[in-house]
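A short worksheet on the structure shown next.
A protein chain is absent from this complex, but the other protein chains hold their places.
Chain nomenclature is as follows: A and B, assigned in order of appearance, with residue numbering initiated at 1 for each chain independently.
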Amino acid sequence: MSILQLVANGLVLGAVYALVTLGFVLVVNATGAVNFAHGDLVMAGGYAAILFGSWIKLPLLLLLPLVALAMFVLGVLVCCVAYFPLMKRPPSTVFISTLLTGIILQNTYVVAIGPEVKAGPPLLQGSNLPLGPVVLSPQAIATVMVAALLIGGQYLLFFRTPLGRQLRAVAQDREMAMAIGIPAFRLIAITFGLGAALAGVAGAVLSNQFFVSPTGGVSLSIYGYIAVVIGGWGSIFGAVAGAVIIALFQVVASAFVPYTVATGGLYVALLVILFFRPQGLFGERIQRRV
Amino acid sequence: MSVSSAGYEQRGAPTLLAQPLRWLGHGVNLPLALGALAFAVYAGRAGAYELRLLSVAGAYAILVIGYQFIFSYAGAASLAQSCFFGLGAYMTGVLGATYGFGSEITLPLSILAPGLLAAAVAGAVLRLEDHYFSLATLAITLLVTLVVTQWLSVTGGTNGLSGIPSFSLFGQTVASRYDTMLLVWGFVVAAALLALLILRGLYGRAFHLMRQSRPVASALGLDTARMRFSAFVLSGCYGGLAGALTAHVTHVISPEQVGLPLMITCLTMTVIGGRMSIAGGILGALLITHLQEQFRFLEYYAFIAYGVATLTFLVLVPNGIVGSLEAIRNRLLPTTADPIAEPTVAPALDSHFADQGETLLEVDGVSKAFGGIQALSDVGLALRRGEIVGLIGPNGSGKTTLINIISGLYDSDAGRLTFAGHDISRLAAFRIARLGMMRTFQHIHLVDEMSVLDNIALGWAGVGGAGLRQAFRAFGRNDSLKQARDYALTAARALGVDHCLADPCGALPYGTRRRVEVARALIAAPKLLLLDEPAAGLNEEEQRDLAQRIKAIAATGTAVLVVEHNLVFLAALAERLVCLDQGRVIAAGLPTEVRADLKVIEAYLGTAA
Partner (left out) sequence: MTEAQTVLSIEGLHVAYGSVQAIENVSLVVNRGEAVALIGANGAGKSTLFKAAIGLVRPRSGHIALDGRALDRISARGRALLGMGYSPEGRRIFPGLSVRENLEVAVRRGARDRAERLAMAFDLFPALGAREASLGWQLSGGQQQMLAIGRALMGRPRLLLLDEPSMGLSPKLADEVMQAVRRIVGDGTAVLLAEQNVVRSLGCCDRAYVLEIGRIVLSGAADALRESEAVRKAYLGG
């Protein structure tokens, strides 16, 4: 396989990971909370795609809004259970609660649907398209476009709209935000809903090529976490860049070394980045005046 | 949390009976003693299966106690605990099963290996804050899991190792289930006692302050990096021990015991049992281990219920079972403080003052910029022994920045700082504190649940050399804590807070809290005391009182640098004033001169005052 094809595949995978990471970063930006059940929510989206796909005979691309809606509701539910009751506690507590929520979700999948790996419906049917030196499936192209659309949308939301300003204000000082009239709780719930919706879309999109399983979400949560740290805590573009970097690394490295070595290399690279540049490649620490 | 119990030891040797009786009266020690009794009875009549379970629970108890060092006390959410466990287990497994070494070799190695790993990565990992730290420890766990599953020849890969021998010491094997259980729980008791030793003394108490604010802890001379390092390495060693013992008990080991599943179990036990309590850790381990077994037949439904239960606990019972029991007990039977006796010897001040006119602090050409803003430009000042100097200037003039640079919390971009003959320009804050410079902060950080006396005593923790080694040497007699409390009494008297020594700081009025904070900075008889806006928030009577006390402190030879806006407060106090405006010194000299200086008047009041 040519190196260009490898890079192209890596970029497509990067788009998928970026979709996964988007929802993760959204919640982190708005609440400061790391939702370790995010990957499991991605799986939920995959399962939703499979279920809806079997009930309604439409291409997945058209079913995405339905998946997003269902996942939005699930996200609000997770917020009410794992976040709201623990808002006043140290961040590590929320970390743990989301970890536990993930366990609950994973086992619910096994009990409700079964432990086997399943494949979801494709976004678009069709044969591979040659694009210059590389070959991509319509599925891959659609994936990249969906990702690009959502990434751009999220940036615009956060930095160019009043809602985004309010979300950031809530993240920085929730009590004060309320005292100036911002409906903080509502916004936090919306944030979790949006994050879950993004996760669901990501899960639906990757369900065809990357499959869905009860424990498949764990590594995704980890990758999301890594992407955010590499890219810089709180930076959307940084997280996307981080996601693409992870994907490229995996795809390109896997062509030359066994998969497990590539994964191990990823963890080592993460440690190196944390050691030399803990604020991430693109991030900036907010300095506190002591 | 035992931090709140205000039990001071009485002078003179207590009767043999009084000591254990008093111990029973504290916290939840009585129910625990009863529980231990019940445990002993149960263990005596248990069958092989129950004994095995008890042993495993004991090993997990050690795991949790070790985890509390880094998670609860140092406040860092480490995800490497299961990794340490796994390392210890595999060390014992590989060396014992494959090579046939006895426990006299495998056990120390199983404890050492994770400890070494922790030490090796600590430098890189502990510098990181919060999420970064958690992620780094997670990455390490994942890496080790990967290595373990791939290194088929040594570790048996995903299938793990079996046939691990029982514990054996120089050929003598501990074969029976009952003896194994006794052995494991013997280790548990030893591990618990060691933890008690470390955590209940002055050193352990210092962790509470460090968790609240690392800069404040550093400024009091506490080497916070070393503290976190010790906590992390200890957690590693305890984890390794737990893993080794488990391997001896169950005779098998698999990669699952290295990765996330065990880590989550460890977290669950810590949360449910009680974060800050050693007894809670033991209880959590016992409870969860047995529950897991009971409900094993339910399989996945059990995991769901298990997750829900832990989540519920997390939300509704945050201090865990033991923590909640202690809280209930404290409300029903409030602890009365034992009377504090007079210190038999008032601690003498170090005679580290060479001569009267010795220049103690010299600041020369210091500049500092934040982002694009020049906070300080070419600032200089000097202090002599016993002098009181006021640092004044309008808001934004750089006063707090200068204090932070002097005390070592920031580094200057340019310039030189000399203190007591040492170049402190690039020296870490805690080292500067240990040279004899103490300070207070604009926002007061005290450990609210601790008594006034103990909060003041914390000021001695960094300087008096409280550390792991000292804790070991004390062997439970808490010498450094006693000594610190003695000195704290003297400092409390100097600040007039000796009437409320047993009160928890959280309930005190603001003015008293400020005095406690100053007393904490004073306890180690510093050569230089930096006070950052000490009068803010005090009424006029309190201000006058504080000014008098500061004068008395200076009269003993301590130099004082006071940052203040309040010129009335400084008027009675300062011998010299230095005025900053927009990062530069615009006037310096006698108070009357500086206050009359036109530049100063303009900076503060605007033109044509």
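The rule is simple: a residue touches a chain if its C-beta (ideal position, glycine included) is under 8 Å from a C-beta of that chain, and two chains touch if they have at least 3 such contacts.
Everything numeric in this text was worked out from a predicted model, so none of it was measured.
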Given the contact definition stated above, which residue among B:L360, B:L446 or B:L538 touches the chain not shown here?
B:L538
Among A:I103, A:I151 or A:A169, the residue in touch with the chain that has been omitted
A:A169
Contact residue for the chain not shown (choose from B:G100, B:G171 or B:P509)
B:P509
Over the whole complex, note the residues of subunit A touching the chain we left out.
162, 165-166, 168-169, 171-173, 175-184, 286-289
Take the complete complex as the reference. Which residues in subunit B touch the chain that isn't displayed?
370-371, 373, 393-397, 442, 507, 509-511, 533, 536-542, 565, 603-606
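As a working rule, only the chains that are shown with their structure count from here on.
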Approximately how many whole Å separate the CA-defined centres of subunit A and subunit B?
36
Per the touch rule, the subunit A residues reaching subunit B in their complex are 34, 81-82, 85-86, 89-93, 95-97, 99-101, 103-104, 107-108, 110-111, 218, 222, 225-226, 229, 233, 260, 263-264, 267-268, 270-271, 274-275, 278, 287, 289-290
In the complex, the residues of subunit B that touch subunit A are 71, 75, 77, 121, 124-125, 127-132, 134-136, 138-140, 142-143, 146-147, 149-150, 215, 260, 264, 267-268, 271, 300-301, 303-304, 306-308, 310-311, 314-315, 318, 370-371, 400, 404, 409-410, 441
